[in-house]
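Yeah, one chain of the complex is gone here, protein chain that is, but the others are all in their spots.
Naming follows writing order (A and B), and every chain is counted from residue 1.
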Amino acid sequence: MSRRTFVVLAAAIAASAATAQGSYITLASTTSTEQSGLFGHVLPIFTRKTGVEVRVVALGTGQALDLARRGDADVVFVHAKAAEEKFLAEGQGVKRYPVMYNDFVLIGPKRDPARIAGGKDIVEALKKIRSAQAPFVSRGDKSGTHMAELDLWKDAGIELDKAKGPWYRDTGQGMGPALNTASSMNAYLLADRGTWLAFRNRGDLAILVEGDKRLHNQYGVMLVNPDRHPTVKKDLGQAFIDWLVSPDGQKAIADYRIGGEQLFFPNAGQEGA
Amino acid sequence: MHSIAEAATQALGLVAAADPKLVDIVLLSLRVSLAAVLIGCTIGLPLGAAIAVNRFRGRRTLIVILNGLMGLPSVVVGLVVYLLLSRAGPLGAWGILFTPLAMVIAQAILITPTIAALSRQAVSDAWEEYSEQLRSLGETRLGAVTTLLWDLRFSLVTIVLAGFGRAASEVGAVMIVGGNIDGVTRVMTTSIALETSKGDLPLALGLGLILLAVVLGLNAGAYIVKETAQRRYG
Partner (left out) sequence: MRAAPALLPLALDGVAFDAGARHIIRGISTTLDAGPRTVILGANGAGKSVLLRLCHGLLLPTAGTVRWNAPEAPGGPRQQAMVFQRPVMLRRSALGNVTYALKRNGLPYPERRARALEALRTVGLEAFAGHAARVLSGGEQQRLALARVWALHPQILFLDEPTASLDPGATHEIERVIGALHAAGTKIVMVTHNLGQAHRLADEILFLHDGRLVERAPADRFLKRPASREAAVFLEGELPW
């Protein structure tokens, strides 16, 4: 290849890597939401309607909010109400809109050493796991799921710092990797139903406890405050939020199913959500 | 063992179907890593050669540092580049976080020390042989750098391939600075990581096999070109 051809080819490669960009917003959300497949279903509908691409950066809830605090996202969509309200209190977000909810489920090995299968009381189940010192995998990553888990231990009156032992495995991972770990260890863990339904490496695991009101998992969406971060695309971001809570968006959410089962239940505008 | 067979089947199925998403992901991976290699060579090869033929204070320290940087963890590079490119960071105004360009930059930073360190070694060895004759012919240090880099072009191919291999196989840097955004910054390695965390291990492994095949193919092609040319010029 002549030297000139080489140079031209090289420049073309370099240029193509830095692709030109149409209009888009950056959405910081959680790994569990992405891995449930919801975005793959819902976002194209919005893009078809408005021509605006939604680019999802999926992290744990804590990381997603931190990303927004640095101004690297336009909209955040997470499921940890307390953390979201703190975010608003800091002046980092404009307004919180409830969007949808699903629930957490307690996953565990079918042979169930802690004898909790079929129960409807999550707090009782956790107490039994603790007494049996059965292996339990925690996400440990400041995610919405992790924060919910910590709240439930508190409700059970168990002080994790004291109670922690080799049975409690703090992995610091996203929902999927934590499920992988639980699957290979035959451990219990708290998961959101969406990720569980989409998860393929179940091994010997199954849902053992569900339906407790305390397992309710509420999702909220916020526009990152353009006064704090002038580069935020506030018009496009707000357009996305408006669509998400509109009948159109809510229907798109409700329509998403895996194996015929609905994963998320829209509840925008619900008081106190 | 049987998950590898399952993975191989998945891989063949994906390739046969020429799944457009997969094609996009493979092409993006190649574009990012090749662009990074280009930058890495443009900076690393002359840098390595210049260190080889010049004498200056601190030269040995610089060589040690360069060699050490070959072991830069990719996730550290990703983190540093993220902090630089973040809106809250010094280069935030560029607005290139979560784009392929950010991934190219991170990978280029990752592999340039490797290319420089290895080319420094190759040119040093050659300089032992060539220096008197080249200086006798009146060659300047700068001229020697160019002459030697061209003369060593066959050895350098291997060095360039090493750089490409490192770039194409890393996941830590591109995950952080790219964000693994579907359709925008999702490359082979981050796809594999994603499918693994979704528990779809056969698919992840299948993608891994495809990545391996692509990298091996490129290596084979480069090797053939190198061998035929080398036979002509000794």
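In this text, contacts are C-beta pairs under 8 Å (C-beta built on N, C-alpha and C of every residue); 3 or more make two chains touch, one makes a residue touch a chain.
Not measured: the values here are computed from a predicted model.
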item: Shown chains touched by the chain that is not drawn here; value: B
item: Residue ranges of chain B at the interface with the undisplayed chain; value: 129-130, 132-140, 143, 147, 151, 153-154, 232-234
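Criterion: only the chains that are shown with their structure count from here on.
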item: Distance between the centres, which are taken as Cα means, of chain B and chain A, whole angstrom; value: 33
item: Sites on chain B touched by chain A in the complex; value: 31-32, 34-35, 38-39, 86-89, 92, 95-101, 104, 179-184, 194, 196-201
item: Sites on chain A touched by chain B in the complex; value: 10, 13-14, 16-19, 21, 26, 31, 35, 39-40, 53, 55-58, 69-72, 173-177, 179-180, 183, 198-202, 229, 231
